[in-house]
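The complex appears here minus one protein chain, its other protein chains still in place.
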Amino acid sequence: MRKTIGLTGDGAAAEAMRQIDPDVVAAYPITPQTEIVERFAEFVAEGSVHTELVTVESEHSAMSACCGSSAAGARTITCTSSQGLALMHEMLYIAAGNRLPIVLINVNRTLSAPINIHNDQSDSLGSRDAGWIQLYCEGAQEVYDTVIQAVRIAEDRSVMLPVMVCLDGFVVSHNVEPINVLDDQEVKDFVGEFRPVINLLDTENPISMGNLTLPEYFFEHKYAQAYALEQSKPVIAKVDKEFGEKFGRSYGIIEAYRMDDAEIAIVTLGSMVGTARVVADDLRQQGIKAGVLKIRCYRPFPIDEVAEALKGVKAAAVMEKALSPGAPGPAVFSDVLGALYHKGVHVNLISYVAGLGGRDVPAKSIRRVYEHLQKIAASGKVDRILNYLDLRGWQ
Amino acid sequence: MASLKELSQREILFTGGHRLCAGCPAPIVVKQVLLAAPHAPIVVNPTCCLEISSAVFPYTAWKVPYYHNAFENAAAVASGIDAAITALRRRGKLDENKKFSVIAIGGDGGTYDIGFQALSGMLERGHRVLYVCYDNGAYMNTGIQRSGATPYGAWTTTSHVGDAQKGKQQHRKDLAWIAAAHGAYVANASLHNWRDLMRKVEKALNYDGPSFINVQAPCPRGWRFPEDKTVEIARLGTECCFYPLYEVEDRGRKWVINYVPRNKIPVTEYLKPQGRFAHFFQKGNEYLIEEFQAEVDRRWEHLQRLAKMSEDL
Partner (left out) sequence: MTVQINDAIRKLDKKSFPAWYEIPLGGTLVAEGSTDYHTGSWRTKRPIWNAEECSHCMICWMYCPETAIKVENGKVVGIDTNLCKGCGICANECPREKAMTMAPGGEY
C-alpha cells in the first residue's frame, strides 16, 4: 500500500533501498550519510531485506567490494559522502570502465581541508569525469524516487554504467519531509530482476575482466564507455517517464521552471533549486520575468535541453556549490557555457559560487543574484563573470 | 593428494602465452593453486607483474573467471564476490550444490603494503576467500623497489648500496603472523614444495572462513639470479629457514611446522647466488651476513617455540 510518512532525505534513501532489496550493500559511515547505512543495517537486523551487508573497513574497500559483487552478477548499492567519495575516487573510474551498474547515493558534503561536515557539492562535482551518471535531487521525495529509477537506468542493457544519486547534506539529508512511499511490490516490479551481462559466477563461461589495455586498444575502449554515457540520456528520460506514468511523479532530465518567457534565469542543481523557485515566484508577482533551470541530470550533461531552455533569456547565472580553483570558471558554469557554444546560443552568462562548507543560501541572497541579472539584462553588458555569493570581503 | 602423474592429466587453467619473464615464479604458483582448488575457481588479481603480463587485451592466459580491479584492493574485491555468492545463494539464484573457490592472488607489495588494510578487513570479516601472496620480496612490476617484504640488506632500486647505506635497512615484515592474529587459516609455503603448497590451498578452500597463504616466489630479474634457478633458490630459502613452511590453525593458536630441514644450512648458501646480496660478500660487510643470520635464527627459534607450545592443542 502506498503511504505518506515523514522521512529525512537519508531516511527516504534508506527506505528506497529497503524496497529495492539489493543483493549486496557495501558501505562505510560518514556524516551526513551515516543515517542511511545505520538505517539499512536495521533492516538487515530485522530481516526485512535479503541483502548481504558488507561492513567494510573503508570507503576504498566499499567501492572495491561493490565492484566485486557487481561483477559477480549481484545488484549492488552503496552510499557515501565527501572524504568517503574521495577515497573511492580510483575505483569510481574502474567501476565505470568495467561497465558495472552500481548505484551510489552520495550525500553531498564539502571536501577537507579545512575539515567541515556541512554541505556543498565539491565531492560529487569533483568526480564528474569518472564516467558515472550523476543525478542531483532537490528534495527527499525526489531522492526516494530517483534511487529507485537509478537501478533501472544503471542496469539498462544499453547503459551498463554506474549511477550516482546526489542529495545535499543536512539541507536534504536531515530535513523531514512528507514522503509518498510506494508499495513494496510496486518497487519490486518497477526495478525488476537484474540480468547481468558480466558475471564472474558463470564459471562455465569464464570471463577475464580488468585486462591491461595498451595504446592500440585503450582509446577505443574509453570512447565506447563515453559513448554509452552520452547515450544514456534517453534511457534516463524513459525510466523517469515510465515512473511518472505509474506513480504520478517525474522530474525530467532538466526542469525549466517558469522559463517560457523568462528574461533572467538561475541555473542550478540540488536543494538551491527549491529556494530559487520561491524567489522566482516572488519576482513574477512583481512582474519580473524570472525563471529557474534545474539540472537534474548533470552527467551526461543535457546539452540540447539546457541550450534550448536558455534560448531567448537575456541574462542567466549558474549557481553551484563548488569551486574549481584556477579554472576559467567553476564546473557547472563551464558546462552550461559549453552547451550554449555547442548550440550557437548566446546568453549573457555569469557564475555564482555559493554555499560552500554549508553556508546558508537564503532567498534574500538569491534575490540579489536576480538583481544582478536584471542589471545585465538591462545594460546588455556583463560586468563581472565570476561571482561569490555572501563571501565576506568580496565586492 | 593426487600424484604428479595424475595431476599432469588435468587441464592447467592458466596457460602459456603470457608475458611474464622467462623463469618467473608467478605462473608456477598460479598453476599449483589452480590445480589444488577444490571448487570452481574465481580469481581476483591486483595490479602486479602477474596481472600486467597475463591479461593483455585481447589476450588472457586465464581459463577461469578473472578480475583485476586495482593495486591495493584485491581482498576487498574478493570480499564483494563472496558477498554476492552469499546473497545470490540466499535468494535461490544459485544452484545449492554449486561451490566456488574465491581466490585472490597478489604480489607482496599489493599485500604487505598498499593492500594491507583491505586484507585485514577481509580476514576480520571472515569472508570465504583464500588470499595467496606470491612473495617475490619487492615491487617488481615497477622495477624492483623495496617493499615491506624485502629482506634485510637487499639491494633494490629504492634501497641502494652505497657508502652511506647498504641495501634495505629493515628486516621484513612477518605478514603471516599478522594474518594469524586475525584468527584465519594461515600458511607459509614455497613453490618448490608443490605438495605442501597444494595441500594448504586445498585445506584453505575447504575451510569455512578466511585464509591467507604466503608463498615464497624467487624472482630471477629482481633477485639477480639466472632464470633456471627459480625453484632451486626457493629450496635454499627453506633449507636455511629463511622461509620456513608452516601453518597456523585453530584460529591462530595452533602452529605447526610442516618441514624441518635435516641440516639447516647457513644463510650464505641462500644469499650467495643472488645478485641483490652481492655486497654482503664484500670485505667489511660481514656484519650484514651476521645480522641476516641472527634474524633468521631468532624467527626460526620463535616459530619452533610456538610449534612446541601448540603440540598438545
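Note that the chains are named A and B in the order they appear, and that numbering of residues resets to 1 at the start of each chain.
Following the convention adopted for this analysis, a residue touches a chain if its C-beta (ideal position, glycine included) is under 8 Å from a C-beta of that chain, and two chains touch if they have at least 3 such contacts.
Keep in mind that this is a model prediction, so the values were computed, not measured.
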{"item": "Visible contact partners (per top-of-document touch definition) of the missing chain", "value": "A, B"}
{"item": "Residue, one of A:Glu220, A:Asp260, A:Asp281 or A:Asp383, that touches the chain absent here", "value": "A:Glu220"}
{"item": "For chain A, residues in touch with the removed chain", "value": "97-100, 158, 160, 197-198, 205-209, 211, 213, 216-217, 219-221, 223-225, 227-228, 231"}
{"item": "Hidden partner chain, residues of chain B it touches", "value": "4-9, 12, 14-20, 22-28, 31-32, 54-55, 57-66, 191, 194, 226-232"}
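Here is the rule we go by: only the chains that are shown with their structure count from here on.
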{"item": "For chain A paired with chain B, centre-to-centre distance based on mean C-alpha positions, whole Å", "value": "43"}
{"item": "Chain B partner contacts - residues on chain A that touch it in the complex", "value": "23-24, 26, 50-52, 54-58, 60-62, 64-74, 76, 90-91, 94, 98, 200-203, 206-214, 217, 221"}
{"item": "Residues of chain B that touch chain A when the two form their complex", "value": "40-42, 44, 51-52, 55-58, 60, 62-70, 72-73, 75-88, 90-91, 94, 100, 117-118, 120-121, 124-125"}
